[in-house]
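Of the protein chains in this complex, one is absent; all others appear in place.
Per-chain residue numbering starts at 1, and chain names A, B, C and D are given in the order in which the chains are listed.
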Amino acid sequence: MAELPVLIGLLLATAAGTAAALSREPVHQALVLSVLGLALALLFTLLQAPDVALSQLAVGTVLTPLMVLLSVRKVRRRPREESPADGRGEEG
Amino acid sequence: MNKAVRLWVLGVGCAGVAVLFAGAFRRLPEFGGSHHPYGARAVAAALHRHTANVVSSVNFDQRSFDTLGEQAILFGAVLGTVVVLRQAKDERRVPPEPAVVAPTVRGYALVSLPLTLLVGLYVVAHGQLSPGGGFQGGLVVATALHLLYVAVDYRALERLRPVPVFALADAFGDAAYLLLGLAVLVAGASFLGNVLPLGTFNTLASGGIVPLLNAAIGIEVAAAAVVLLAQFLDQALELVPRDGEHR
Amino acid sequence: MNGRRTERGRIRRRERPAQPPYAQRPLFHRETRTVNLLPFFCAGWLFLVGCYALATSRNLIHAVGALAVCQSSTYVLLLAVGYRSGGTAPVFSDVPPGARPVVDPVVQALTLTDVVVGATVTALLLALVVQIAKRHGTVDPDELRELRG
Amino acid sequence: MNGWLAAACLLLVLGLGPALCGAVVGPVRSRLLAQNVATVLAALVLLLASPGYDRPAYLDTALVLAVLGPAGTLVYERLLAEDLPRGTPWPGLARGASWASVAVVPPVVVPVCFAVAPGRTTVKVLVIGALLVAGSAVCGRALAKAPRTAAGEGSGG
Partner (left out) sequence: MTAERVLPLLVAVPLLGAALLVGAGRWLPRYTADVFGLLVSGGTGALAVVELVGARGEPGPVEWVAGWRPEGGSGVGIVLVGDGAGLGLAALISALVTAALVYSRRFFDEPPPGQAGAFPALLLLFQAGMCGFVLTGDLFNAFVFFELMGVIAYALTGYRVEEARAVQGALTFGFVNSLGGYATLLGIGLLYARTGELGFAQIGAALDAAAGGGDALVTTGFALVATGLLVKAAAVPFHFWLPDAHSVAPTPVCMLLSGVMVELGVYGIARLYWATFAGPGGVSAADAHWVLLVQGVSTAVLGAVMCWQQRHLKRLLAFSTIAHTGLFLTALSALTPEAATGVGVYLVAHAGVKAALFGCVGVLLDRFGSVDERELHGRGRELRFVGVLFALGGLALAGLPPFGTALGKALCEEAAGPGATVLFVAVSAVTGAAVLRTAAGVFLGAGQPPAGPPHFAPRAAVRGEGKEQRPGASERRGADEFGTSDGHDTASGPEQEGEPETTGSGEEPETAGPVTRAPDSMLVATTALLAGGLAVGCVPALWPHLAHAADGLSDHSAYLAAVFGSPETPPASAAPSWRVSGVLLDLLATLLALVLARTAPRITAGTRRAAWARPLRRLHSGHVGDYVACTVAGMALLGLLLR
């Protein structure tokens, strides 16, 4: 069972990736992408690649989430079309 | 095409690609096999050049032309983002609102800022020895600067990190990498060749040109990340449409 | 290539004749266990689920995230290709060189380059999405009316 | 497959799995808590990997995550100020989870301290442990409290 950690890391990364892809709302996706970054960093360490794990951590913990959230904030700051027909209320 | 057709096309495409993958993955060498000829040659070449971290040796010595292209991508993407997110004619710049920050968060962030900076510099400096290198260390240093945004607010960050200086540092790091290669070429060896004294194995100055290229990439990545985040922070916190109401 | 199997349950250790490095493997290797192919299928799955999410996305920021998931499939495949069971990281700052088998360093260099490329492409696409939101007033690809025909 | 890796697998299955589920369901505040817990547990797994694979060099990864992890959570908390007021349906579970993540750090860090070579590496492990405890506590508190600003006025200048 020497490959068990790699196996678990792999399943975790795949689950996180699937969750990140399928969560439609950008804020929720940003959070799950952050967890995906963590899962990938763990998988890389279990696959004996600390350099790649470091770069994934450096990119995935602060840089990408900050960019995504600032984009969401900029996009959300523009109110959706004020046309009266738009009764869907606050859109994510 | 409407949604149904698109789903159909996508379904057929994904099924076909899945079959393609299955056929190929079954014929791959088994996972965890011990046959890595290129890897063995790379380890031998790295040890020959007294570089302890073989990945850094591959990145900055054996396949340094890849890293040349890679840092050009980073430089080009940051320049592209600066161009795409520039202030348009119908926008104006407003000072960002001050933020109220809980004292514990402020304290923690201000304490961890120098520590993060130290860790980042450590990772860059030991690039050719322990895991890490110019890319990873540069990003950690850039993140350290943005802890100031988390600790205080964007106005404080803007005062302490003038974007033009970092844009210059970005260009300097990029040019330094190229000038190092050209210097070696002028000195008679081939472009980006590792002709500097190799130093003793597993010491800070070992690896000949690797630590220098590492430092150049570290400067460029740190500056590039700061400029990149500056564009997004400006867009989100400062630029508003000129005609006042949020059109 | 004597594929030294790890001590895995009842798999009996079998000395395989040393084949020339690129010898054509028998088409269906009897001992290929599904657990052996899991990393590659995970990579393939991540690529396809990323493409599905990208194609059916109703929010361009979500689409950029889906593209990042597609890219993570390339990390998994590259590192799975370079893995060696029982091998350690190819960094000799704390272990003497040659003492332990090492994992393939070249794929790690490739993946490292790919991670940083991914970050930069994500940044540029997010910048374009911000500008689309500014000019179109929406980030839903179904509502973008330009460039038809 | 020594004891350290077994502990790491345990942490992966019993800790990170539920943290991922927590990050997928529920309101933003509980998802953010789950992300914070995931960060701490990931750092612990990285910490366990060092003695597990007998590689002191792997501590750098744990150190970088211990330093950057809380910063990421604080960035989320700062920029999602508008989404947080919706509160958590199970406040007890959220607070319990954040305290659990802080509580699980010492029982992992202390054995690792003894396992690694004395001197510089032990100091590094202790620094990582301290950072994890401090970061997780600060993030836990920042999330658990009521939103600092009135719901209407968007903060985060």
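Here is the rule we go by: a contact is a pair of C-beta atoms (placed from the backbone, for glycine too) under 8 Å apart; a residue touches a chain by one contact, two chains touch by 3 or more.
Remember, it's a predicted structure, so these values are computed and weren't measured experimentally.
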Residues of chain B in contact with the chain that isn't shown? 1, 6-7, 9-10, 12-17, 19-21, 23-24, 26-29, 35-38, 41-42, 45, 58, 61-66, 68-70, 72-73, 75-77, 79-90, 164, 167-168, 170-172, 174-175, 178-179, 181-182, 185, 189-194, 243
Missing-chain contacts on chain C, rising order, are 20-24, 27, 43, 47, 51, 54-57, 60, 63, 67, 70-71, 73-74, 77-78, 81, 106-107, 110, 113-114, 117, 120-121, 124-125, 128-129, 131-132, 135-138, 141-149
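One rule holds for everything that comes next: only the chains that are shown with their structure count from here on.
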Consider the two chain pairs A-D and A-B; indicate the one with the greater count of contacting C-beta pairs. A-D
Note: chain D sits from chain C at a C-alpha centroid distance in Å of 26
Multi-partner residues of chain B (at least 2 other chains): 32, 53, 55, 123, 130-133, 135-136, 140, 143, 146, 228, 232, 235, 237
Got the chain C residues that touch at least 2 other chains? 6, 38-39, 52, 80, 82-83, 85-89, 91, 93-94, 102-103, 108, 112, 116, 123, 126, 130, 134
Okay, in this complex, where on chain A does chain D touch? 1-2, 4-5, 8-9, 12, 15-16, 19, 23, 27-28, 30-32, 34-35, 38-39, 41-42, 45-46, 48, 50, 53-54, 57-58, 61-62, 65-66, 69-70, 73
Seen from chain B, its contact residues with chain C in the complex are 6-7, 10, 13-14, 17-18, 21-22, 25-39, 42-43, 46-47, 52-55, 57-59, 63, 66-67, 70, 73-74, 77-78, 80-81, 84-85, 88, 126, 129-131, 133, 135, 202, 221, 228, 231-232, 235
Per the touch rule above, chain D residues touching chain C in the complex are 53, 55-58
